[in-house]
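A single protein chain has been omitted from the complex, and every remaining protein chain is retained in its original position.
Going in written order, the chains are labelled A and B, and every chain counts its residues from 1.
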Amino acid sequence: MRHQRPNVLLTIATWVLVIIFIFPVFWTILNGFKSEFDATANPPKFLFSPDLAGYELVAQRGMLAYLWNSVVASIGSTVVVMLLSIPAAYALSVREIKQSQNTLFFLISTRFLPVAAGILPLYLILKNLGFLDNVWALAIIYAAINIPLAIWMLRSFFMEIPKEVTEAARIDGAGIIRELVRIVVPITIPGIVAAALICFIFAWNEYFIATLVTGATAKTTPPFLASFVDGRGFFLAVLSSAATLAALPVVVVGWLAQKHLVRGLSLGAIK
Amino acid sequence: MRQRKAPWLGAAAALFTAALVSASCGGGTDTAEEAETTTTETAATPVTITVATVNNGQMKDMEQLTAEYEAQNPGVDVVFQIMEEGDLRSSVTADIASGAGQYDVVTIGSYEVPQWAANGWLTDLTPYVGTPEYDVDDIIKPVRDALSYEGQLYAVPFYGESSILMYNKEIIEAAGLTVPNKPTWQEVAEIAKKVKSDKVNGICMRGKPGWGESFAVLTTMVQTFGGNWYDMDWKAGVNSPEFTQAITFYKDLLETAGPKDPLSYSFNECLNGMKNGDFAMWYDATSLAGLLESDDSPVKGKMGYVYAPVVKTKNSGWLWAWSLAIPKTTKNVDAAADFITWATSKEYHQLVGETLDWNRVPPGSRTSTFENPNYKEAAAAYAPITLEVMSSVNPNQPGVNPQPWVGIQYVSIPEFQDVGNQVAQLVADAVAGRITVKEALDKGQEIAQKAGDAQK
Partner (left out) sequence: MPAFSARLWFSRDLREVRLFLQKAKSTTKKTADKAKLKGLLYPAVIFVIILTQLPFLLTIVFSSINWNLLKPADRQFVGLENYATVFSSGDLIPALIATITMTTMAVVSSLLLGLLFALLLDRKFKGRALARTLIITPFLVMPAAAALSWKFSMFDTNIGAVNYFAGLLGLPEPAWITDYPMVSIVIVLAWQFTPFMMLILLAGLQSQDQEVLEAAAVDGSSTWKTFQLITMPHLRVYFEIAILLGTIILLQVFDPIAILTKGTGGTKTLSYLLYERAFIGLNVGEAAAYGVIVVVITIVLATLALRTLFSVFTRGVRA
């Protein structure tokens, strides 16, 4: 705590900035409860009678199925990402192997190819393997895309572990696996949670690949949201309703993760 | 000293492997299981028809009413894959070009139909539409022509549109003006400038760059000013005097009396604007009328509808149809054909009118709909002019000079999506004042000529 007494002005300023910053989110949520005509009114309406037509339409279209696919693809890919990335990041940081710079560079270079260039080849490969419209295939693809990010993030967090801690463990005779599982992971839980959350969010909101590679059975939430865009009509309210619903699971996950993020990110606690 | 692996690592690995194995066995679409083709008589074998389509009003209604069809045809399950228009184009094109066969019915426009039919991608529908109940001649002729290739019909329309000029009667009359039934562009510009005020803009027109967005409007303008994309020898005319005149006129009109942020404005934005009474006039698709005349519209009854403005031609409405086609890769041809003929039949129109709203009957596809007394009453404000306009457009020669393709606001060549898009972006930069109109059109000429050369 840097200040002895709470600085009220600073707190107020903080809240003002926060409210201004998230106004667009608040506005979208509000629009989800308006009728289409109210959502597109000039001047913008802050007072209006609520209209749940948007939410009804979303429910009618069967949002649950798409949410479930998103859950499978996002959680599935995040689990795979963490299972593969934690050991890998460990091998590139705490006990760094020789090739680590080249490996790290290679991993991040897999993100250099723009999606639009790689997506048709990907589509054709999946088609020939019979994996189109398969939510697990989507999860695997998301995992491959997010692993480089996770490894880079986790590596930075792992490198923050004080050397004394790992040395002490080594002197005690801990082997690699034990060191990883019993020491490194518990200490960096906040970092792991942060990386997992970010990977989950990217998988949840991914749109381009999901649209092209899935069909009736595996379609996730982002293409579902896009399907509300109407080229010849009103859609702002229903889209806002759908977007609000689509963000709720992520907010829940974020809220749960937040508890780990706030507490003990400070590694000074271990000393 | 033996290292013991953490037990949870092993469990996770086993779980993951199991999931992978089960996924590769059980994943995938249903079409693998329903590989049998059925005829419509034996409704015993279950069939799933996957329809890829856009999210517009008529399709939303069709999705709702499909329950009726399924009730009449037990064993047939119709699954709608609703997508945003751009995504639909990408998905369906990728699917058809690679032969992936995910869809039994696809929604494509009059631009794609002749080209895809030429590529051999679509099923010839002529055998399926020959029945007297279907009455294929009832489909408005220009629309029917647009969906045919070498005399055979390859798609059936569920939505057709042309373009008209609409105006807010209150605003126009309050300014002491009138809008003639067959206005010229110059007259329209006059009215727009006179009626413009702090609160109201003169006219809303599309400015969002795109071959089907700003250039749907612009191509018709260019044609009625006497220009065109290509002449009979496939020589591009993008920087011709007439084309330049049309673009300059368009730019001036937008600057003096158009929307404040033209490059972000397309159909939807103008729709919002008209509904809010922010614009006095609007030149766009005929379907806008149905939207603004719906029961809860704040401007119901306040709109007037006249012909698309002209200069040198007799009429300048465009022609677009969303239609249902059957890819050759489908395994359920008969079932799919049965569905799409139902969805575009007279009885379907009747069903929409009776169950939902006569205003929501799919516009612009069948002449008989316009003669239906219920429809005539509900759509009295705009039905007559819609029918007049749609029947009188000439996709063979919409402009002053003959052209080597069939189509009004687009050129029916595969390169046009790209060419139209690039030229639209150049014109957009000109409208924003970043480059001159001449620079834009000269560059556009190069791009268009490359495509023109490929046709010779």
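The rule is simple: a residue touches a chain if its C-beta (ideal position, glycine included) is under 8 Å from a C-beta of that chain, and two chains touch if they have at least 3 such contacts.
What you see is a predicted model, and the numbers here were worked out from it, not measured in a lab.
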Given that one chain is not shown, which residue among A:52, A:71 or A:140 touches it? A:140
Which residue, B:61, B:85, B:161 or B:278, contacts the hidden chain when the whole complex is considered? B:278
For the chain that's not shown, point to the residue among B:45, B:72, B:119 or B:152 touching it. B:119
Listed in rising order, the chain A residues that touch the chain left out are 1-3, 6-7, 10-11, 13-15, 17-18, 21-25, 27-28, 31, 39-44, 84-85, 87-88, 90-97, 100-101, 103-122, 124-125, 140-141, 143-145, 147-149, 151-153, 156-157, 159-160, 163, 175-177, 180, 190-191, 194, 198, 201, 205, 207-208, 221-222, 225-226, 229, 236, 239-240, 242-243, 246-247, 250-251, 254-255, 258, 261-262, 265-268
Residues belonging to chain B that touch the chain removed from view: 3, 86, 89-90, 93-94, 97, 115, 119, 207-210, 259-264, 269, 272-273, 276, 278, 414, 417-418, 421, 425, 428-429, 431-432, 434
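By definition in this document, only the chains that are shown with their structure count from here on.
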Per the C-alpha centroid definition, the whole-Å distance linking chain A and chain B comes out as 36
Per the touch rule above, chain A residues touching chain B in the complex are 37, 40-42, 61, 76, 79-80, 83, 120, 123-124, 127, 130-137, 175-178, 181, 211-212, 215-219, 223, 226-235
Contact residues on chain B for chain A in the complex? 1, 3-6, 9, 12-13, 16, 19-20, 23-24, 27-30, 50, 54-57, 79, 81-85, 87, 90-91, 94, 98, 100, 102, 267-268, 271-273, 275-276, 278, 285, 287-288, 291, 296-298
